[in-house]
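Note that this complex is displayed minus one protein chain, with the remaining chains in position.
This part shows subunit A:
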Amino acid sequence: MTETTLSPEAAEKPAKLPFKSKSLYEVDDLTRKRNAAEKRFKTYGMAAIGVGLFFLFVLAYTIISEGIPAFTKTIVEVEFSLTQEQFDEAEGQLFKTKAYEQIFIGALQGQLQESGVSVPFDATTIERIVGKPGNTIRSFFTANQDKLGGPAAFELAASSRVDGYMNGRVTRENMTDSRFLQKTDLDLVDNLVEAGVIKTVFNWNFITGADSGVDNPGAAGIGASVVGSLFMMLVVLFLSLPIGVAASIYLEEFAPQNRFTDLIEVNISNLAAVPSIVFGILGLAVFIQFMHLPQSAPIVGGLVLTLMTLPTIIISTRASLKAVPPSIRDAALGIGASKMQAIFHHVLPLAMPGILTGTIIGLAQALGETAPLLLIGMVGFVARGYPDGFIAGFTEPNSAMPAQIYTWAARADFAFYEKAWGGIIVLLVFLLTMNIIAIILRRRFERRW
């Protein structure tokens, strides 16, 4: 800008312009304004992070405080003996576990009367305090028939109301007498707690067990559905990784650039945005109704989730292939490698950390998915327990972790609600582990050019 181009007015103006100041140390208006804007923006950013952290904290606090009760359980520890006649009689009935329960309650009532418990109680009181011990007792004695006649020690899960009383969910003030628990029953509970018969222990069964009926929350566990999730993830890993990597290598390195490949690329991106329930409908129609694969089986769940994960893996693999500098390909081709050798010997190993990271993120996403499982029968009461073998793991009905959590959250008994939160903790532990593995892989092996 020169003096000659300036009009008289313009020549006057510079007096007001902030450029007038010659010193950098003197902060003029415009600079102050810009600095203020920057400061404001930083505050917004910090506020955004603060809000995010606040919600994260609230979430973590809620999950942990609600979920902790799921990891403890109230047990009734008793010694109990069963005679051969009682065993035969109970086995001869239709509802065997109920018969064992009755025998047990009778025996416990006798024991308590002998030990001179000071509060009044009867058989129904005991029935309300102990949960459903029938199956534990039956499976013990059918497996150890030689123990019949002698005393055997049992740790039996107490009923959900008593469990709630022990962990503070049920109090004498907030409870109402019902056929599930009466206020007077709590006197006996207090008495037994003092005597060391009722106590709270770590709930291993929650981590290793399978789902249980709605009236038996003491026996419910997430273990079987962890196994179900594991088998699904195996299917997802062994299908989506090779298919995804092969597809991306072809698209990225070999495919001619034409309308058709453009179309494919656009559709892969679109596929990544398709709501997961759509894959569930597809799974029901193709895998169950057309291919006649078994219902409620992890193999179908795995196939459905594979479809869902594929786009994620393809997109991340292509990104990491693109990130390998062309000079490496050129160098390999220059010394006489074929295109395939250049890719498999040089490009792919360098892209591997990115591919694995993408795969693990995709798997973690699939692990937490419930919606597509709704339609293929994995959400509901699936209490089959552990599969009988490796192949059976794929074909036998099983649930998955998020499906199990969803099912528990919908049940009337509040004890299951606690279990749902406990299940969320278990699921989060798995997700965090997978994400940490992804981060470690990226940190250790990723190279930047």
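Quick note on the criterion: contacts are C-beta pairs under 8 Å (C-beta built on N, C-alpha and C of every residue); 3 or more make two chains touch, one makes a residue touch a chain; residues count from 1.
Note that in this section contacts and distances are computed from a predicted model.
The chain that is not shown carries the UniProt protein name "Phosphate-binding protein PstS", picked from "Phosphoenolpyruvate carboxylase", "Cbb3-type cytochrome c oxidase subunit I", "Nitrate reductase subunit beta" or "Phosphate-binding protein PstS". Within the whole complex, the absent chain has one touching residue among A:T72, A:Q109 or A:N135, and that is A:N135.
Contact with the chain not shown here comes from a single listed residue; of A:I68, A:L148, A:V214 or A:I281, that residue is A:V214. Interface note for the absent chain: among A:G150, A:P242, A:P275 or A:P326, the touching residue is A:P242. Screening A:N167, A:Q295, A:Q365 or A:N435 against the full complex identifies A:Q295 as the residue touching the chain left out. Of the listed residues A:L305, A:A366 or A:V382, the one in contact with the hidden chain in the full complex is A:V382.
Interface residues of subunit A with the unshown chain, by the touch rule above, are 93-98, 134-135, 138, 170, 174-176, 178-180, 212-216, 235, 238-239, 242, 246, 288-289, 291-297, 299, 344, 348, 377, 379-385, 391, 394-395, 397, 409-414, 417.
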